[in-house]
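One protein chain is absent from this view; the other protein chains keep their places.
Right, chain A next:
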Amino acid sequence: MKGKGCVAIASDRRFGVQTSTLAMDFQRIFEMGPHLYVGLPGLATDTLTVHERLRFRLNLYELRESRKIKPQTFSAMVSNLLYERRFGPYFVEPVIAGLDPVTWEPFISAMDLIGCPNVPEDFVVAGTCAEQLFGMCEALWEPNLEPDSLFETISQALMNAFDRDAISGWGGIVHVM
């Protein structure tokens, strides 16, 4: 979710296989920079693999360019990585949130599993309870929320949505930048 000079990204902590819960502390949001986070909901093995491959490409970028990547550029990088596997995709639907390293402009984007980007002005959602998340975010979000309000808003949206999905939940984690 976008706020006034800030962004927030949140996810649940459950990792399971249909009705079996295997972990309640699974990390699916990764820090790619001090003000850049990517969430990778979907197949857990692809969550880990995409994160590792992305970290590899990002490290090379930062070595060659000697600067922190912009969120827009990072979003394009993720899109490219996914589209390379167009006919045998990674089963993840990335969500990116960050602040521009120079201007501190908030940025959010989301993608489908083959890298089609979506760059809106308000919020993005992904996961098994995406419909529930859309309903909550659409009702609760308003523009120019301060960081504290943005935290409350995204938390309520996440918790009430995953409480209506049998395979999501077991706690949530929120990052506000």
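As a working rule, a residue touches a chain if its C-beta (ideal position, glycine included) is under 8 Å from a C-beta of that chain, and two chains touch if they have at least 3 such contacts; residues count from 1.
Heads up, the rule we're going with is that contacts and distances are computed from a predicted model.
A.B. asks: Select, from "Proteasome subunit beta type-1", "AP-3 complex subunit delta-1", "U6 snRNA-associated Sm-like protein LSm2" or "Serine/threonine-protein phosphatase 2A 55 kDa regulatory subunit B", the UniProt-recorded name of the complex's unshown chain.
C.D. replies: So the chain that does not appear here would be "Proteasome subunit beta type-1", according to UniProt.
A.B. asks: In the full complex, which of A:Ser75, A:Ser109 or A:Gln132 touches the chain missing from this view?
C.D. replies: Per the contact definition at the top, the residue touching the missing chain is A:Gln132.
A.B. asks: For chain A, which residues touch the unseen chain?
C.D. replies: Given the touch definition above, chain A has residues 87, 131-132, 134-136, 138-140, 156, 159-161, 163-164 touching the missing chain.
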